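Every protein chain but one is kept in place in this view of the complex.
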Amino acid sequence: MVVPLEHVIALSMILFSIGVLGVLFRRNAITIFMSIELMLNAVNLALVGFSRYYNSVDGQVFVFLVMTLAAAEVAVGLAIIIALYRNRQTVNIDEINLMKN
Amino acid sequence: MDISQFFTSADLFGIAPEIILTVTALSVLTLEMLHVSRPGIILMVAALGLFLAGALAINTSGDEQILFGGMLVLNRFSVFFDFLYITIGLLTLIFSQGYLEKRGSASRGEYPALILFAIIGMMLMTRANDLVIVFLGLELLSLSLYILVGFLRHDQLSNESGLKYLLLGAFATGFFLFGAALTYGAAGTTNYNGIVTAITNNTILSDTYLFLGIGLLLIGFAFKVALVPFHMWSPDVYQGAPTTVTGFLCTAPKAAGFGALIILFNRAFVDIHYQWQDIFWILSAMTMTIGNISALIQHNVKRMLAFSSVSHAGFLIMGILVLNETSISAVLFYLVVYSVVNLGAFAIVSAAEQEERGLNLKDYRGLAAQHPWLSAAMTIFMLSLAGFPPTAGFVAKFGLFSAAVSQGYIGLVIIAVLNTLISIYYYLRLVVNMYMQKEESTLILSYKMLAIVFVGLIAIMMIILGITPGYLLEIVTEAASTVA
Amino acid sequence: MFTSIFFYFLASIAIASAIFVVLNRNAVYSAIALVLCFFSLAVIYLLLEAYVIAVLEVFIYAGAIMVLFLFVIMLLNLGLEDAFPYFRHLQRALSLFMVGLFFVGIFLIMFNEQGILHQPGEKFSAGDIYALGEALFSKYLLPFEVASLLLLVALIGTVYLAKRKI
Partner (left out) sequence: MITGNIITDFCLLILFLPLLAFAINIFFGKRLPRQGDWVSVGSVLITLILSLSLLMNMFMNWDANFSYEAQFSWIDLGAFKVELGFWVDNITIVMLAVVALISSMTHIFSLEYMKGDIRYSRYYAYLGLFTFSMNGIVLANNLVSLYIFWELVGVSSYLLIAHWFEKHSAADAGKKAFLTNRVGDIGFFIGIMLIFTAIGSFNFQDVFAGVSQGMISGTLLTLAGVGLFMGAVGKSSQFPLHIWLPDAMEGPTPVSALMHAATMVAAGVYLTVRLFPLFSPEALTIIAYVGGFTALFAATIAITQNDIKKVLAYSTVSQLGYMILAVGVGNYVAALFHLLTHAMFKACLFYGSGSVIHAMHHSLHELHDHDTDPQDMRNMGGFKTKMPITHWTMVISTLAISGVPLFSGFLSKDAILAGSLAFAQHHPQHFLLPVFGFGAAAITAFYMFRLIFMTFHGEPKLPKVFEGIHESPKVMTFPLMLLAGLSFFIFYTLPYFNPISDHGWFTELIKAGDSVAPGNPTAHEIYDGVHHAHYPAMALSLLVAGLGIGLSYLMYMKHKFSAENWARKMGFLYKLSLNKYFFDENYNRFLYQPLLKLSRAVAYLDWDLYDKYFINGFGRVTNLLSKITGRIDYDGLDQILVDGVGRSVRRLGKQLKQVQTGRLQNYMLFALVGLIIILVIQTI
């Protein structure tokens, strides 16, 4: 016996919200990034849950692609963070605000 | 399992433009690796690839084709967008000549390669018939743009823009994906045709999933095309990015985003589009108003153009609100005019940009005396953006407004007309600074002859299109008729 | 019965570790908590009979991505985050409020409509490597290829942006 679909989705939503909260809370660009990973994982969980419910493979392929994207995005993101750190010696999002009106 | 159901040689021909562009990008990178990186050569190779891709794209523009077992749909609509992207890409590459060197970075093969990859991503977005493809296209585009925005590695503003764009983009991707997942959950498939069938047959798992799914997908797009209140990244990012990239950034993703939105709402969610009209109405009114009013007080040309592009997105949303053949063709026309004009304007801004100068409105004082032709071109661009007759911008706005009026959205059109009035003020401020100020301009414009020729061509085209828009109108009507 | 209890247990671990990720000041601890979260998610995937995804979750997320994170954290030698200045609490309070609103809102919409829960079928045939592999190389051939482009772009970008001397 497996849990009902709604419970999986609920868990996914909780994780997603925590991820959003992390993005809004943290000051460190890297941890913000980690929170975004959390959001993506929540999406994956929802996709797997639906895939299980529909008994189809589509959702899982989607997960596979999301993982690819996550890896790519993290690589680029961390590269930008490193480039920024070289010029600024900080990854604190509050200090990264040269541009404003 | 019969593989031919999913993959035949026809499919291969269908994605030939993408393949050509990939090969071109890889050859550009190889040339860079071999240190054959004279900018002219790289530009030539890239342009060749773009031309070839364009030729192949037009070759496939017969009847509607469905490729890869329903992943892609090729029709005149998608071909129209293919051409738009190719034009934008080509112009960006031409206008970028010499810009990176001026900003203290070497000319790198990665730059054209990334633009080519972004074009592939956009092509996929408007050819897509499946949420998976839209998602991948969007991400291919976004990833390339993150890197392009941060391309000046030693420039703090560029770094910062890159990081801001990346974090917000990834944040938006999260919402987009969650929306896609919920839509999948509601319909049991990510294919547009499947979604339509599920909605019409009412085999939706739960309306809630669908409703949330559409809402979140919409948010994802709203981030990418910068609708209020999801626009706040755009001025910062536009300001810090290399100016030529800014030109690309405010045209290409908008075109692709709107193209994909039209397909999404006109194909997958066509039966429930009416439920979302209020949202589109509000988004449109807010976007144009806040974009315009914020643009009024900008002193930095790039920020001003950024807010102006926000307001243009508000006008474009009107077309999606109405969503019939007339409005779609009006959106397509608008996109062409808007993209080309913005590219031209940013080309001039990038020519004027120098260390610590050339980005403030005041720096443009008296430019007309020194560079009468460029100033004339800039004037035409500004008038076109403001929607002033007899430039093409007027025809574009006019078509869009009358499409909305004919469906009874008079209130929104009145707001839009008022906004157009406001926008005149800040567009003309630049013109007035160029023409009506006595001070001798100290700007030293640096540009390549080729770029100037193309700026002139765009300016002439805008006037011609304003007087005889018939030819382009025919094309957009034909393109719109295949989706409407 | 056992599986559902196990699911809720793992779910609470995942939530707890996620909260830890968000609230901890030390980036390294956050990263490790995130790995824990990923592991519990992987086990949940196993319970949902998505075996390949479970393995990929461990390999890619816990194995590759988090290592990359830790690597960068070490490279940049990040210390604790600064103490939160006073006024940022408001941003936080507001964020908390908004996210809460978002969450509760969605929760309400999602469950107000029908009390019935959708119970997945007993048998799941699409979770193994055969099904996934076949889908990837037939129906999803194009997305699979495009994913490779995505990785290529990431590769180019990373090398260009992060290499000290190019």
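Per-chain residue numbering starts at 1, and chain names A, B and C are given in the order in which the chains are listed.
Everything below uses one rule, namely that contacts are C-beta pairs under 8 Å (C-beta built on N, C-alpha and C of every residue); 3 or more make two chains touch, one makes a residue touch a chain.
As the structure is a computational prediction, the values presented were derived from the model and not from experiment.
The absent chain, not drawn in this view, touches the displayed chains A, B, C throughout the complex. Across B:T24, B:T326, B:S339 or B:S384, the single residue that touches the chain missing here is B:T326.
Of the options B:V417, B:I444 or B:I460, the residue whose C-beta touches the omitted chain is B:V417.
Annotation: of B:F171, B:F248 or B:Y364, B:F171 touches the absent chain (contact as defined above). Remark: the omitted chain is touched by one listed residue; of B:V395, B:L430, B:V455 or B:V483 this is B:V395.
Even with one chain removed from view, chain B keeps its contact list with that chain: residues 164, 167-168, 171-172, 175, 211-212, 215-216, 218-219, 222-223, 228-230, 232-233, 235-236, 275-276, 278-279, 282, 290, 293-294, 296-297, 325-326, 329-330, 388-390, 394-395, 398-399, 401-403, 405-406, 408, 410, 413-414, 417-418, 421, 424-425, 428, 432, 435-438, 468-470, 473-474, 477, 481. Residue positions on chain A in contact with the hidden chain: 20, 23-24, 93-94, 96-101, in rising order.
Although one chain is hidden here, its contacts on chain C can still be listed: residues 23-25, 83-96, 98-99, 101-102, 105-106, 109.
Going forward, only the chains that are shown with their structure count from here on.
Of the two interfaces, B-C and A-C, the higher number of touching C-beta pairs belongs to A-C. Distance between chain centres (mean CA atoms), chain B to chain C: 31 Å. Centre-to-centre separation between chain A and chain C, using Cα means, comes to 6 Å. Those residues of chain C in touch with two or more other chains are numbered 106, 110, 118, 134, 140, 143, 147, 150, 153-154, 157, 160-161.
Within chain A, the positions touching two or more other chains are listed as 9, 19-20, 33, 49, 53, 56, 58, 61, 65, 69, 72-73, 76, 80-81, 83.
In the complex of the two chains, the chain B residues touching chain A come out as 132, 135-136, 139, 143, 146-147, 150, 153-157, 159-164, 166-167, 170-171, 173-174, 177-178, 180-182, 184-185, 188-190, 205, 235-236, 239-240, 297-298, 303. Taken together, the chain A residues at the contact with chain C in this complex read 1-11, 13-15, 17-22, 24-28, 30-31, 33-35, 37-38, 41, 44-45, 48-49, 51-53, 55-58, 60-61, 63-65, 67-76, 78-83, 85-86, 91-92, 94.
The part of chain B that touches chain C in the complex is made up of residues 1, 3, 5-7, 11, 15, 22, 29, 67-69, 71-72, 108, 110, 113-114, 117, 120, 124, 132-133, 136-137, 139-140, 143-144, 146-147, 150-151, 153, 162, 205-209, 211-212.
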